[in-house]
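Have a look at the structure that comes next, please.
The complex is shown incomplete by one protein chain, all other protein chains being positioned as in the whole.
Coming up: chain A.
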Amino acid sequence: MSITPPEQKVWFNEPVEKTEVIWVLIALTWALIMFAMMPLWHLKGTQNMSNEAYRIQPDVYQARVDAFVEKFKVGEEGHAKTPVVRPPAGSDVYMMARLWEWYPVLELEKGKSYRLHLSSLDWQHGFSVQPANINLQVHPGIDEVVTITPTDSGDFGIICNEYCGIGHHTMLGKIRVVAGK
């Protein structure tokens, strides 16, 4: 029994049940298929994690975001008067996290690619684009660059999904995706 010592002195020499051998082989095959899927998706799939990230001081990041907002600002939105920014397709765009806001509102074109920079000025935050359901971790001190191409138009909420204190639930930003011309 499992609660008494094995019957053979060296358990490794005990005979193996046939069903087990078959199952181990099936399970191993499945494990190998799953393992292969990740590198394959990097080659063939279109949703992959970026490998681009840089160390950055929060104040340097904030200066870049401010310059970006100033250059492409087209309006304001929401009761916090968050600037709405419409950058040209293909450019570097910035999203900044801090307690408790996402800054600024981005207006992107459907089907166009953007180099999205993400960083935090204070604590860790979670960048969750809904309902597209893209969820990335945002760190202070790291400038993460992800190339994104929105495939649907409409208003998308950016929820913070990494707990960041009492105002966490009010940390809601926006990305607006407009249909191309």
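We adopt the following convention: a residue touches a chain if its C-beta (ideal position, glycine included) is under 8 Å from a C-beta of that chain, and two chains touch if they have at least 3 such contacts; residues count from 1.
Here is the rule we use: contacts and distances are computed from a predicted model.
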Chain excluded from display, named as in UniProt, from "Phosphonate ABC transporter, permease protein PhnE", "4-carboxymuconolactone decarboxylase", "Cytochrome c oxidase (B(O/a)3-type) chain I" or "HAD-IB family hydrolase": "Cytochrome c oxidase (B(O/a)3-type) chain I"
Positions on chain A contacted by the hidden chain, ascending: 1-20, 22-24, 26-28, 30-32, 34-35, 37-39, 41-42, 45-51, 53, 77-80, 82, 101, 105, 113, 118, 122-124, 126, 128-144, 146-152, 155-157, 159-166, 168-174
